[in-house]
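Below is a slice of the complex: some chains, not all, each in place.
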Amino acid sequence: MAMKINLSLPISLFFLLAFFSTLAFAKKETEVAADPELITCKHQCLQQLQYTEAEKQMCLQSCDMYHGLKHEHEKQVEEKIRKKIKDEGAPQEHDEEEESGEKEEEKAEEGGEEEEEYPYIFEEDWDFDTKVETDDGRIRVLKKFTEKSKLLKGIENIRLAILEARAHTFVAPRHFDSDVVLFNIKGRAVLGWVKETETEKFVLESGDMLSIPAGTPVYIVNRDENEKLYLAMLHIPVSTPGKFEEFFGPGGRDPESVLSAFGWNVLQAALQSPKRELEKLFDQKDGGSIFQISREQVQELAPKKTYWWPFSGHSKAEFNLFTMFPNFSNRYGTLTEAGPSDSRSLLQKHNIMLSFTNITKESMSTILYNSHATKIAVVISGKGGLQIVCPHITSRSNEKHEKSSPSYHRISAELKPGMLFVVPPGHPFVTFSSRKENLQILSFEINAKDNKKFTFAGKDNIVSSMDDLAKELGFNHPSEIVNRIFDRKESLFFPFKLPHEVRDRRGDA
Amino acid sequence: MAMKINLSLPISLFFLLAFFSTLAFAKKETEVAADPELITCKHQCLQQLQYTEAEKQMCLQSCDMYHGLKHEHEKQVEEKIRKKIKDEGAPQEHDEEEESGEKEEEKAEEGGEEEEEYPYIFEEDWDFDTKVETDDGRIRVLKKFTEKSKLLKGIENIRLAILEARAHTFVAPRHFDSDVVLFNIKGRAVLGWVKETETEKFVLESGDMLSIPAGTPVYIVNRDENEKLYLAMLHIPVSTPGKFEEFFGPGGRDPESVLSAFGWNVLQAALQSPKRELEKLFDQKDGGSIFQISREQVQELAPKKTYWWPFSGHSKAEFNLFTMFPNFSNRYGTLTEAGPSDSRSLLQKHNIMLSFTNITKESMSTILYNSHATKIAVVISGKGGLQIVCPHITSRSNEKHEKSSPSYHRISAELKPGMLFVVPPGHPFVTFSSRKENLQILSFEINAKDNKKFTFAGKDNIVSSMDDLAKELGFNHPSEIVNRIFDRKESLFFPFKLPHEVRDRRGDA
């Protein structure tokens, strides 16, 4: 075999040279010429007195070959590493966040159609980690917002969890190292809040909100015989930002009690009980932390309704968002907002507002943006659509002119129950319902203090509020035309109808 | 051609081998010997029974060649990548910040003379990004402070932008996802602040300050016929830290309106106008976001002066820093400070104070440091100099003794209009004017609450305030001498004269 190859060696070498040379030549005109190593290499070739002119040429060529090869490797290796590193999100640093955040979205813009859905859209299936799962329920935690996009750094300390529990289940006692804003999306729950000397019981209906300070031991019961319970829990970690943990303190079932991790000496001394008794208590493995209980047990855990209600011995939520008087309502939708007002509430402490939007079928919210609040929204019922507009500077080139042209990218998503989306402040967005169902959205508005809503359509929109000349200069259009387009009597919610039909409707009126 | 090369192939190959071998040999003595891949390669060479001794030698040599080449690549590629990554500030991590921050400055110390100017000095040309630029104006944004130095992490959420607009220009309506502290450095502006039902107009003269909450749509007019307008805008992003965006909402010119990114269906339904009309409104490309307007338009946009001023229908800035009564004044300089006092102002919300320093020509400020505030200073007129002193532990070696000797590094800069500098708290600094002009500096003092100024020279300086024995122990000098050196009647601003001349002057007095 050696022989065979020997014969074609010159040819092979030729290809090698030719191939490598291509690389070298491609680079030559740019930085290659300036590379000191290359210059030295070539210099040494020319200094070899014993070389013939041809040998010197070959020598020079070998410099180029080596250099081209080296350079090519460098570039490609680097690119590959960068890419990998980027994919892992690893060495992007604080200072790069701005850029990388933009890149992420630019990718979205390039790669996909305009209907691409990231970085503010969270899918039920992809963006949650299942933290707890038993036959009778589960707790899913939304991934860290900054894992989704660096642009969400402002809410990186906030985590959202969804608890689902089947009918007649018990969610075992635990505490969190996070303040928790609990919202009952759907179902009938009893929450046991362990206080210093007793357990206070809260009856939580759909729409109820309760804030639970970090460390508080709580258990939860789905007291409904048939329906599943859905709770949204907004966690605000008090220790490590963006990270919280469950501690199963007072319970020895499958979710191991934290106590069982202490040494036996400590436990015996603290609890004054012999080791075998403690072992029996702590060494059980069954059930999991969410499990079914009997109707009798549910009844015993749930306070009975009595004539003397509300003196029946149970406590109530801070408010019920679904039954509050709405802040705004018309035939196309309602908006209900709550907090932060009560100084004892965690809403006040963490500057969070809850809002509930109910868009009538075939309707839409106006185009608006929040001035300060970041909206974390959960679709709780119905179907529809969402459009958010994000700004990006199209060109980072060095052209002196036309830097004044940012372009805006639309993020669109179909909405369905279980989906989440985030709208940063300043970003105009719109939501609309399908033809068949109302669209109901629960929102946690983070950084709610001083927040204002600015609308682009409907009564008091910011275009109509401009003085006429500014309008004309801004739109390069007579102000009458701008006014005709932007003026509209309705506020906040409109029918989702194209103008033709509407014109007719107006004609009717 | 193949033929021609064939002839010189042996020579060419020789060079290749020779060249690669050099690389290989250079490495041989160090880590090359230990590389398992190389050892395996050579081992396999020696195991080939059919090889002659010469063939084995060649085989061994080819191992070295490959290895040397590979190794060389690795090293160089790595170095190059590291360099690039470093230049971009990428993979320096939180925990490393302290160290890397120090390294940066250590470099400054090693590499340069004592007159090196980083990391607290910002040049007009180098440290700004031009965000908007048209024929009639531009908006430049100072790079993120942490991009300049990790030491500035404390103010990383703050961004400074400078707007320049030619005479009689219109800066099109927009809003920001950042609270903005606007300061009119120079010029005569009208600002249109779009409110719910109308546009409030602010007349802003040089020295005027106005705070604009995030989301507020504003437009700006340079109403002067001849002079350029210079506005400083301190942005405090409300969403992504250290990052803000412009949103051109109510305007359809070249800076594309955010509205145009929504789907046509949404726009038609929201605005109840046919698509062709909307297309006409949004699909214009001209002008850019800063453009010239006619004298008549300026007059219409600017409120006229009337006899009933200030009842003429326009609003005024929160204060004018240039015309306020100064906090301190002597013949060598004046200092004027404002905020945070009004609870509605963004200065209060973000704990920022504005200050204006006017140093008479041939004068200096005293040597002082701020206890809590980080000073972001913009030179607005005149020339002069700056010295800041930074601490660094000279030696990180393990010697037990003399760890008690930090050394201090002087950062010096020549000051001229448009330059920026930052002085962190605790760092003593001094500014002085040139012989020909007053030096005027506008400062944003971040974290201004509880801030105190401590001086090293002049009345009430901290050396004179020490008890005599502490002085003696501190300086290892009789307290009378220390007192003689540090005592001085003037405060805050002095003539920049060497003692000899001053003695004479004192003699005169």
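Odds and ends about this structure:
Order as written gives the chain letters A and B; numbering starts at 1 within each chain.
Quick note on the criterion: a contact is a pair of C-beta atoms (placed from the backbone, for glycine too) under 8 Å apart; a residue touches a chain by one contact, two chains touch by 3 or more.
Just so it is clear, the model here is predicted, and its values are computed rather than measured.
Assembly remark, whole complex in this entry with 2 chains visible in place, copy number of the identical chain is 3.
As a working rule, only the chains that are shown with their structure count from here on.
Distance between chain centres (mean CA atoms), chain A to chain B: 31 Å. Residue ranges on chain A touching chain B, taken from their complex, read 9-11, 13-14, 17, 41, 45, 54-55, 58-59, 61-63, 65-66, 70, 73-74, 77-78, 81, 90-98, 101, 150-154, 364, 366-367, 369-372, 374, 387, 389, 391, 393, 400-410, 412, 424-428, 430, 432, 447, 450, 452, 454, 456-458, 460, 462-463, 465-467, 469-471, 473-477, 481-482, 484-486, 488, 494-500, 502-503.
Only residues 2, 5-6, 8-9, 11-13, 15-16, 19-20, 69, 72-73, 76-77, 80-81, 84-85, 88-94, 130-135, 138, 144, 146-147, 156, 170, 172-173, 175-177, 192, 194-199, 201, 213-217, 219, 237-243, 245-256, 258-263, 265-266, 268-274, 277-278, 280-281, 284, 286-290, 293, 297, 300-301, 349 of chain B touch chain A when the two sit together in their complex.
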